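A single protein chain has been removed from this complex, and every other one stays in its place.
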Amino acid sequence: MKQTLSVPKRKSPPSDASSQSTRELVCELCRNFYQLGWASGTGGGISIKENGRIYMAPSGVQKERLRPEDIFVLDAEGEPLEEPGRGLKLSQCAPLFLHAYKIRNAGAVLHSHSINAMAATLLFDKRFKSRNLEMQKGVEGYGAFDTVEVPIIENTAYECDLADSLEAAIRDNPKSHAVLVRRHGVYVWGKDWKQAKTHAECYDYLFEAAGRMKQLGIPLEQ
Amino acid sequence: MKQTLSVPKRKSPPSDASSQSTRELVCELCRNFYQLGWASGTGGGISIKENGRIYMAPSGVQKERLRPEDIFVLDAEGEPLEEPGRGLKLSQCAPLFLHAYKIRNAGAVLHSHSINAMAATLLFDKRFKSRNLEMQKGVEGYGAFDTVEVPIIENTAYECDLADSLEAAIRDNPKSHAVLVRRHGVYVWGKDWKQAKTHAECYDYLFEAAGRMKQLGIPLEQ
Amino acid sequence: MKQTLSVPKRKSPPSDASSQSTRELVCELCRNFYQLGWASGTGGGISIKENGRIYMAPSGVQKERLRPEDIFVLDAEGEPLEEPGRGLKLSQCAPLFLHAYKIRNAGAVLHSHSINAMAATLLFDKRFKSRNLEMQKGVEGYGAFDTVEVPIIENTAYECDLADSLEAAIRDNPKSHAVLVRRHGVYVWGKDWKQAKTHAECYDYLFEAAGRMKQLGIPLEQ
Partner (left out) sequence: MKQTLSVPKRKSPPSDASSQSTRELVCELCRNFYQLGWASGTGGGISIKENGRIYMAPSGVQKERLRPEDIFVLDAEGEPLEEPGRGLKLSQCAPLFLHAYKIRNAGAVLHSHSINAMAATLLFDKRFKSRNLEMQKGVEGYGAFDTVEVPIIENTAYECDLADSLEAAIRDNPKSHAVLVRRHGVYVWGKDWKQAKTHAECYDYLFEAAGRMKQLGIPLEQ
């Protein structure tokens, strides 16, 4: 379905105006995710691919206070095209994001430290499972009566060391638009920023629902 | 009780200004509901009937980012009078909303994916029940010492397939201003948008209270 | 302690400017309380006494959308001095608020439907008790190692019928700045709006803490 809300897509090479609006969008969404509790403590964030250029936040900074001039711009291989300077470093998530861009042809990739996502990795072993919830329909390819599965990979000491297992999980689970990381959070993507955000909100709801059911004594795999 | 807060009601045929203000109101309320967690992942939303015209959001779009020009306008039978174009599609909820407009003479109908509503459907079989809570008084026809009942219908794979069972639930429960859908959410209506919103907030409180009581070990049917 | 933040107190007869700023303050605080979940579904609200005049919101309206011209102004006996008209009715809480103004010489009285307050009435019989929490110090007359007690009165079908038992509870508990109402919410007051709001925030924290402790298996009366 074609959607024309908010920032329009352009097919021509990026003008300065297009680049600026994508930079602003990254900042706006990071503020949004901070409000949702997904990006506290400098964690989390979103990367957007637009006209073959990948916009990405710097590492270790407060995501809710990003300004457009703080954003890195990479080419499709992850090589920097524009750097903010001022000592800012590219996010350690960059290689992880690139896997979703390349393997899944994603248009945006989101990383969340939501406590719902982290807690969901404590309730399941190798795969998170959700069954028979309407919100599953917000994840492309799933219906309300399907089982949504999300692979859970083990955390590593350095975020860049997640790259291989994340790549394997993406390849081994072609239906999933997300990979959970144990005691850490979740990576979610979509064909564009709207779908990535929609996927992230729906998955987070499913993670929260699992915790809520556990607390209420409702069997998770109903 | 006549209320004159905010947008005034007009009895004359809709001027462009009236139509515009109702479109803006739909957008504003959707932002409000997103903040409340009722409309994440493009789910949920509100439809308002004004001067015989029904204003409704498109399907599958981020409800918190709606703009007035994205809204569909239908006649009382659900036939489109104004369409936003740009590939936007009418909400699948449209036939469901129409039942509340027709059978209950509603002035606004709201659909929420609140996790409180979803979880409430896991605590009861055929009917949600709340007893002896002050917030029940916010639902027209109920007092603080009544039992508020909300029918729970089973979810369907496609939202439009809910229409028949929703219609039956509305007809069979003339006192209720809401119908819960199992593992999905809730439809709520009122004589105007203020009452629909008030009903939705009060019902959501009752749903949340049921979950809270369950967690605290308090009997639900006290 | 004298505080001079925000709206200054005036000792002279109220100018139009003074009256207007108090009306705006009531509206602003109601928006604040809606955000906190204390005033959803048209419930809750705050009344402020300024220069012998009592400012009060109308009944059954959305508290977060109040405008200054919607506010009632009463004299110290509760007789209306200024009415908004337009079908708006005085809050049923008015006689309850007056008890706190008269018996305790309050400067502001707040009513909250916070689910934390409601749930706290399910955990205790005649009196809510909190022990050894730092936030108790925000309630005038209590230290961190005291026991804060709040009387719980039984709810009534009509809010005005609470007046007598509320009055008795106020008189019988001279140390308390609040009265809980079973399965309903809480009335809180203070010498001015700042203290009433501070009291309300501190009591709500104590109510929430009691529920949290119960969920964590921590004895409430430690």
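Chains: A, B and C, in written order; residue numbering restarts at 1 for each.
The rule we apply is simple: contacts are C-beta pairs under 8 Å (C-beta built on N, C-alpha and C of every residue); 3 or more make two chains touch, one makes a residue touch a chain.
The shown structure was predicted, so the numbers you read here are calculated from the model rather than taken from an experiment.
Undergrad: Based on the whole assembly, the unshown chain contacts which displayed chains?
TA: In the entire complex, chains touched by the missing one are A, C.
Undergrad: For the chain that's not shown, point to the residue among C:76, C:160 or C:218 touching it.
TA: Reading the full complex, the residue touching the unseen chain is C:218.
Undergrad: Sort through A:96, A:118 or A:163 and give me the one touching the missing partner chain.
TA: Of the listed residues, the one touching the omitted chain is A:118.
Undergrad: Can you name the residues of chain C that touch the chain not displayed here?
TA: Counting over the whole complex, chain C touches the hidden chain at residues 1-6, 132-135, 138, 143-145, 194, 197-199, 201-202, 204-205, 208-209, 212-213, 215-218.
Undergrad: Write the list of chain A residues that the hidden chain touches.
TA: 40-43, 59-62, 65-67, 70, 86-89, 113, 115, 118-119, 122-123, 155-157, 181, 183-185, 211, 214-215
One rule holds in what follows: only the chains that are shown with their structure count from here on.
Undergrad: Indicate which of the five shapes (line, ring, star, complete, other) describes how the chains touch one another.
TA: Per interface graph, the chains form a line.
Undergrad: Suppose every chain is reduced to the average of its Cα atoms; which one is closest to the average of all protein Cα atoms?
TA: B
Undergrad: Tell me the angle, as a multiple of 5 degrees, of the rotation that maps chain B onto chain C over the C-alpha atoms.
TA: The rotation relating chain B to chain C comes to 90 degrees.
Undergrad: When chain A meets its copy chain B, do both sides use mostly the same residue numbers (more than half shared) or mostly different ones?
TA: Comparing the two copies, chain A and chain B contact each other through largely different residue numbers, since under half are shared.
Undergrad: Could you please state the distance in Å, as a whole number, between where the Cα atoms of chain A are centred and where those of chain C are centred?
TA: 43
Undergrad: Between chain A and chain B, tell me the centre distance in angstrom, where each centre is the average of that chain's C-alpha atoms.
TA: 30
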